[in-house]
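Complex shown without one protein chain; remaining protein chains in place.
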Amino acid sequence: MMPTIRMNDVKTHRKRDIFVEGPIDPAFIAGSIAKHATRTDIGAHEIFLGQVRADVIDGRTVEAIEYSTYRDMALERMTAIREEAFTKWPGMTCLHVHHSLGTIKAGELCFMVFASAPHRQSAREAVAWVVDRIKADLPIFGKEIVEGGGHIWKRNT
Amino acid sequence: MMPTIRMNDVKTHRKRDIFVEGPIDPAFIAGSIAKHATRTDIGAHEIFLGQVRADVIDGRTVEAIEYSTYRDMALERMTAIREEAFTKWPGMTCLHVHHSLGTIKAGELCFMVFASAPHRQSAREAVAWVVDRIKADLPIFGKEIVEGGGHIWKRNT
Amino acid sequence: MRRTIFEPMKVLLFGLIAERAGTPTLELSAASTNELKVRLAEHIEGLAALTYAIAVDHRMVIGNMPLNGHEEVAVLPPFAGG
Partner (left out) sequence: MRRTIFEPMKVLLFGLIAERAGTPTLELSAASTNELKVRLAEHIEGLAALTYAIAVDHRMVIGNMPLNGHEEVAVLPPFAGG
């Protein structure tokens, strides 16, 4: 049986790969921003960026986080989150998500959620909600590498 | 009489010029993001960007907005907003604001509010609050240039 | 030193207000913001139909306020930043 085609299939239903090897480059973010210049119905962009913190755990400083994932499940969860976001904020023009895998050093960027909309309210609310959902629902694992070579497994609270 | 010196004078009390001539370049935003890599106490960046929309007003499309300001008052208001933001979110690491003056074409960026903090909640709340305050309190004026050469004075609602 | 209302003071105009006045500044005499509004209406055609606010020394004035002529006075149309 053919699945029902909805009008917003193109923007919501593709199972995109959000994962990138290594840190997210600020120049990549600039490119992502610049691409929206042709969408003159957009009035507001909201961007969240996660940066690896040099936390001190039991007196030892975190030097990097090594991220891994259960990729198939994560992408399936992400597709569901994306669809729900477009249902909650139908005015949203687009939503871009990237998460790093591999070793990301303190000070480097590991996470980006970028929403655009005609007005700021949708973009703002969507980014906040999507960031929170990704942190809670996506099977992504982080090994905090501390100075001297040990590690501690990170957990979102 | 000497003014009382507070610990956070450096980060909150400078009267900075937030205004830039012309649109905000995505490459400039990338540079601003990249500069934070040395601040390894930061875990979250939240960025709001305003983009000029090609709204259709009485059947005529907006091609650009020409921004002007009452600069001295705007910068004084901005300093007060900045101080209040750092009081409300003491955990915030930094706050960068830029607003364009002159002619900004549809699709170009005219406004940036960029907050960083150890955790996402402060950065998120501060950006939302600062964006709203700037729109309500700063004497900035916008002339929407429509196709054919006429104009309409914009007003925030 | 009390200033007489006959000494003119420089009033800054912005956006739509400056456009309607045809100038970014006016020299007017007024001993209060309410009196200033009357003077402005004499100089700017159709001002009564426009929304505007008076700022004195970078602060929005609510209600009436006396002026001594040494303040920085501005006439501001609705804000449109962001």
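The chains carry the letters A, B and C, assigned in the order they are written, with residues numbered from 1 in each.
In this section, a residue touches a chain if its C-beta (ideal position, glycine included) is under 8 Å from a C-beta of that chain, and two chains touch if they have at least 3 such contacts.
Because the structure is a prediction, the values reported are computed rather than measured.
Taking the complete complex into account, the chain left out of view touches A. By the touch rule set out above, chain A reaches the unshown chain at residues 50, 65, 67-70, 72-74, 76-77, 99, 110-111, 131, 134-143, 153-156.
One rule holds for everything that comes next: only the chains that are shown with their structure count from here on.
At the centre of the protein atoms shown, by the Cα-centroid criterion, sits B. Chain B has its Cα centroid 24 Å from the Cα centroid of chain A.
Centre to centre, using the average C-alpha position, chain A and chain C are separated by 50 Å.
Annotation for chain B: residues touching 2 or more other chains are 50, 131.
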